[in-house]
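A protein chain is absent from this complex, but the other protein chains hold their places.
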Amino acid sequence: MSVLQVSGLSKSFGGVHAVRNVSFAVVAGELLAMIGPNGAGKSTCFNLINGQLTPDAGRVLLEGRSITGLPPRAIWRLGVGRTFQVTATFASMTVRENVQVALLSHARRLPSPFAQAPRLQVAQADALLAQAGMLDQADRPAAVLAYGDLKRLELAIALANRPRLLLMDEPTAGMACGERAALMRLTASLARASAIAVLFTEHDMDTVFTHADRVIVLAGGERIAEGAPAKVRADPRVREAYLGTEALDA
Amino acid sequence: MSATSILLQFLNGLAGASALFLVAAGLSLIFGVTRIVNFAHGSLVMLGMYLAVALSEVVGFWWALPCAALAVAGLGALIESVLLRRLYRAPELLQLLATFALVLIIRDYALWQWGPEDLLGPRAPGMAGAVTIIGQPFPAYDLFLIAVGPAVLGALWLLLTRTRWGTLVRAATQDREMASALGVNQRLQFTSVFALGALLAGLGGALQLPREPATLKVDLAVVSDAFVVVVVGGLGSLPGAFVAALLIAEVKAFCIALGYSKLTLVVEFLIMALVLVLRPWGLMGRMPAPARGPAALEPPLAAPSPRVLAGLCTLLAALALVPLATTGFTLVLLTDMLVFALFAVSLHFISGPAGLHSFGHAAYFGLGAYGAGILALRIGAPMELSLATAPLLAGGGALLFGWFCVRLSGIYLAMLTLAFAQIAWSVAFQWDAVTGGSNGLIGIWPAPWLASKAAYFWLVLALACAAIALLWRALHSPFGYALRAARDSPLRADAIGIDARALQWAAFTVAGLFAGIAGALHAFSKGSISPESMAVARSVDGLVMVLLGGIQTLTGPLWGAALFTWLQDALARGFDYWRAAIGCVILALVLALPGGLGSLGGLLKRQGRA
Partner (left out) sequence: MLEVRALAAGYGRAQVLFGFDLALRAGELVALLGRNGAGKSTTLKALMGLVPPAAGEVHFRGERIDRLAPWRIARLGLAYVPEERRIFTDLSVTENLEVGRLPRREGAVHWTAQRLFELFPNLGRMRDRRGGSMSGGEQQMLSIARSLMGNPLALLLDEPSEGLAPVIVDAMAGAVLELKREGLCVLLTEQNLRFARRVADRACILETGQLRHQGAMSALDADPALRERYLAA
């Protein structure tokens, strides 16, 4: 069964269709890349899935259960992790504390005002940091991390709720070349090992075609192609849309 | 109420609105372009009043108005180009602290120059009498004032829409970065806008002279009125400020006319609270664009290291021994320091780690103090019970006010906390039967077993230290982690299931509760309470303590509170101009040590290594 099943998703802002009738699915252990030119509706799609926006029409199913219209906090509790295009971490806290907060939230322990947080969930946090290759920096403040390390920290945070689905918005933006491949290899191995479905957007085509299992292409809010990387790459409509020229004249 | 008297009250309200609008318009212009919340704006108004009194003896009243306004404008330009220009990249709170230092310095300058007595201004020559409106006398000068408000609004409107300078100011108010990329000279622009704002403040002050005397207390009173007008009207909107000034002045005038004059102290804050809850960005304001660029980076809030803990314990032990050596004045001072350390730590709890900047924290200090006093004096409860119950009253107040406050953020949140504090203050100031009104309450003494200074000091030491330890512990609990998380990145916090608003509400309540403990302890140590204990100035004192010590550090507020309390005490006893001295210390610290005293250790360490 698909982990994520999106059907007929639509959203418009002030009469402009940002996303129109988009359907797709992601299965466990799979990396699905969503690509398309600026304004194609990728971010809107992400925000519809994780609850920051409510769709005008369509359904979002997580492991067969509808999560359409739920708030982000509820969707997170059901097992959807997310990383952001511009990293969102807790800058004034150490790397370990960043992950601890997420773990404590998952364990519903946040309201306790007297427990000694520095001693809670340390082993679990370190295990996640080890997975993300960040254990050696656990005691550094997030504010001083290199950008690539911030992305890896985000990944560790996103894994804290043992997600079934991972949404990654431009996971490699702002990273140098070598770092990009490393992060995507890490993501892929985590996805395979824990049977997590991964949906990511990406502008670096090398990253997409090297690491994605499948690719879906959006343009003008609609799905114009979907399939294996090689097939999508050869699709003339995709090439037009991505160059953005003929699409404008159409 | 007859139709005639309604009309006269309406005119009276219009006359009151004019000066208020002038002052608020200046504040709004300055904030729009420079993004600085100018606490010293009321001080410029005060200077305008005093200068006009002084000048009218030389050049006559009518010439004194423009001369005083121009002099204040010149001072404004100087302040901007010498001081504020260095602070545009500093955190918002630091800018606020710097302008507050100016309040202190200007207040003492006026004290030195013109003395502590109120100065009666001259009558306006040619307009000293009254005109008859439908058979009732009405001051001729007030008619002139009524005309001034719309005239200045019109003049400003022309200036802003019909001149190149005004077009550039409107552009910069909207997007100053883009204006700069188009070649708009920002230095010149900021200085001239600040000068114009100061000019309006000075003129607003000078114009009030025939209606009220020049007094030193006008600075903070006027600036909080102007804040209210600007926030109600919407930050950066001149028509909004005009409408808000009219609304507030009219409501005040009718409160007096209908015999509810007691309401005038609080009604504007009620209006503001109502407006902010219904329209969070003011009547004519718009949601502020998200700030461009990353926010100031906060270092991690480390749990005190074993060495620091050992140091603190040693200090605690040393303090516990002090009463054996002396029971004199030192002990009183130390008691005050401990009380204010707790107050500062409770303020730091919400304004630092939780990121909720409160301008009205004294409300909860005062609620605790009054709670203790009322329980002890009016109900006759034993001291122990009063001390235990009073903080709950403060916590209850914070629970109520906090529900509204956590719905806002940034400067709007700060203003709403100020509004609630002002409401609490005016209730204390006016409810004679219960709070003793402006005289306050006297004769609140501790139980016999605590009657000696030493015993009470030990009680304060124990309670304050326990309370501070609890707050610190909470900061390093999952609750505290979540607070910092929600402050650092609301987006990420939401994405990992943190209900930021609920947590912040809880934090606000806890901080209020602990400020209430400090207040109750203070009441019993002084034996009396006055409305001063919850006035704006006390809230600002708290902020100064936190910022002096360093908002980004855990122990900073302790040192800030100790230093500030000591400075206030030492200077106030030996020196008439202690406020100015404190102002200078604050300015020096803001410019030299933007991270506060608490950052000194880290700074020295880094230099030692280099």
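Read from first to last, the chains carry the letters A and B; within each, the first residue is number 1.
Definition applied: a contact is a pair of C-beta atoms (placed from the backbone, for glycine too) under 8 Å apart; a residue touches a chain by one contact, two chains touch by 3 or more.
These figures come from a predicted structure and were not determined experimentally.
Of the options B:182, B:537 or B:572, the residue whose C-beta touches the omitted chain is B:182. Residue in contact with the omitted chain (choice from B:168, B:393, B:495 or B:515): B:168.
Contact between chain A and the absent chain runs through residues 35, 37-39, 86-87, 143, 145-147, 150, 170, 173-174, 176-177, 180, 203-205, 217, 232-233, 238-239, 241-245, 248-249.
Chain B residues in contact with the hidden partner, per the touch definition given at the top, are 164, 167-168, 170-171, 174-175, 177-186, 293-294.
By our rule, only the chains that are shown with their structure count from here on.
Those residues of chain B whose C-beta lies close enough to touch chain A in the complex are 297-301, 303, 473-474, 476-482, 484-485, 487-489, 491-499, 503, 506, 510.
Note for the complex: chain A touches chain B at residues 50, 72-73, 76-77, 82, 84, 88-94, 97-98, 100-102, 104-106, 109-118, 120, 141, 143, 157, 160-161.
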